[in-house]
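Here it is, the structure in full.
A single protein chain has been omitted; all remaining protein chains appear in their positions.
Moving on, here comes chain A:
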């Protein structure tokens, strides 16, 4: 099996901010922002058009991305690029979380 590289885990997803963003700073001073992203779009699957809908938690660690999260308001449209990882290491839980490397605010209208 060929080696898996960092670029093999990349997700770009756009949608709306659901609810309030949560901001904190780790004891070492790293700012951490979290919010829930709701995505809706039309996609083609097996040659047919269909609607998709999902929600995924986004975590933004470090000043560049966390500062963006800090200013987000509920309902705002964002496009997030980053990698996905397990939300925690608890046995049997496989929820995913998107670790943002870049967040772009765009006008959805």
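Basically, contacts are C-beta pairs under 8 Å (C-beta built on N, C-alpha and C of every residue); 3 or more make two chains touch, one makes a residue touch a chain; residues count from 1.
Just so we're on the same page, contacts and distances are computed from a predicted model.
Asks: Tell me the UniProt name of the left-out chain, picking from "Phenylalanine--tRNA ligase alpha subunit", "NADH-quinone oxidoreductase subunit F", "TRAP transporter large permease protein" or "Replication restart protein PriA".
Replies: From the listed options "Phenylalanine--tRNA ligase alpha subunit", "NADH-quinone oxidoreductase subunit F", "TRAP transporter large permease protein" or "Replication restart protein PriA", the omitted chain resolves to "Replication restart protein PriA".
Asks: Any idea which of A:11, A:36 or A:61 touches the chain not displayed?
Replies: Checking each option in A:11, A:36 or A:61, the one touching the absent chain turns out to be A:61.
Asks: Please pick, from A:5, A:88 or A:107, the residue that touches the omitted chain in the full complex.
Replies: Hidden-chain contact among the options goes to A:88.
Asks: Tell me which of A:2, A:29 or A:47 is the one touching the absent chain.
Replies: Only one of A:2, A:29 or A:47 touches the chain omitted from view, namely A:29.
Asks: Touching the hidden chain in the full complex, which residues of chain A are there? Just list them.
Replies: The list for chain A reads 26-30, 32, 59, 61-62, 86-89.
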